[in-house]
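What you see is the complex with one protein chain gone and the rest in place.
Should a chain be cited, it is by its letter among A, B and C, assigned in written order, with residues numbered from 1 in that chain.
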Amino acid sequence: MIKVQEEDFSLTDEITFLKKRCNNIGALSTFIGIVRDKREDEKLVSMTLEHYPGMTEKMLNKIDTEALNRWDLLATTIIHRYGKLLPGEQIVLVITASKHRKEAIESCHFIIDWLKTKGPFWKYEKTVDKGFWVDAKSQDLDEELKWNN
Amino acid sequence: MIKVQEEDFSLTDEITFLKKRCNNIGALSTFIGIVRDKREDEKLVSMTLEHYPGMTEKMLNKIDTEALNRWDLLATTIIHRYGKLLPGEQIVLVITASKHRKEAIESCHFIIDWLKTKGPFWKYEKTVDKGFWVDAKSQDLDEELKWNN
Amino acid sequence: MKVLYFSWIKDKLGKSHEEIQVSDNIKTINDLITLLKQNNENYKDVFKDTSSIKVSINMETASFEDSVNDNDEVAFFPPMTGG
Partner (left out) sequence: MKVLYFSWIKDKLGKSHEEIQVSDNIKTINDLITLLKQNNENYKDVFKDTSSIKVSINMETASFEDSVNDNDEVAFFPPMTGG
């Protein structure tokens, strides 16, 4: 299940909702991305996530489907926020449920790696006196590529 | 931080507590192990976790320290329950927090893999008419060994 | 053809989207870029180094050699940074 939304999400509510969609869960992996307090060594004031409405949903569904195809999963949840977020706020949530731990952990890792390079989001960070579009990291592409094998 | 306890835990409470212990978190990985509904194809009635008091705390601390040494982490939480658990109940919780996702995800994976083979727990599963001590899986040893590199 | 811009490309051009009239000799994304750059310094600046620019056609990742036609939705953006 995927959601693209401006409002915050609740991990507990999402786990409860996911558990209703399947049974015999043995392993539950989650990942939460959070706005850091700092940009390099400077205090971060806010991070604004721009996205491409329509394409975002399309890509998140693609990533979700790919995970469900590659691993034996019972259920998945991907929630990605957009808009202006403050330090400490939640950006993204991934939950994967499976019978055994390996599938849940690996697929959760995969989803977040693919989101990094295939989710049509762009981040604008504001410090007290400046603003910056966050560059994609070449390391993120390397992380994505390791899932090609 | 490690805890060995009979009572259930709350993921939300533990995340809140962990967040108080550090700042500048960018990535939060969690893993929850849950008692499955079935043993092979039979309905599971309960799972009782026996453990070795004293050694359990010692080994969990060892695993926690190892994760903190190997990865750049801001905080960790490991909670393992013992005693009689029913299907759907939570067995184990791992939370890892870091600035960047790779560290949180990998260390969470590492901790749960090491817990499997180094946590002094033994599981007794009851179906309607039988009881079984769960055998360790040779696959679990393979999973542990991949962290030796 | 609907063309969208994101992130610093949108900032540099001062617009997030526009409708472009394309004639039949615009066959690929590269042709479209050439058209946009004609007599416009902002576009010339944005597209001077396309190695750091990605493109999508109808919300699917595409390459500069891919074909486009008047009904397509095209978007230009820097590498994505989701998650």
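In this text, a contact is a pair of C-beta atoms (placed from the backbone, for glycine too) under 8 Å apart; a residue touches a chain by one contact, two chains touch by 3 or more.
In this text the structure is predicted, and so the values were computed from the model without any measurement.
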item: Visible chains in contact with the missing one; value: B
item: Which residue of B:C22, B:L86 or B:V134 touches the chain not shown here; value: B:V134
item: Listed residues B:A27, B:I91 or B:I105, member touching the removed chain; value: B:I91
item: Residue of B:L44, B:A75, B:A97 or B:I112 touching the missing chain in the full complex; value: B:I112
item: Positions on chain B where the hidden chain makes contact; value: 33, 50, 52, 54-55, 58, 80, 91-92, 112-113, 115-124, 133-137, 140
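One rule holds for everything that comes next: only the chains that are shown with their structure count from here on.
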item: Centre-of-Cα separation between chain C and chain B, whole angstrom; value: 49
item: For chain C, residues that touch 2 or more chains besides their own; value: 83
item: For chain B, residues contacting two or more additional chains; value: 101
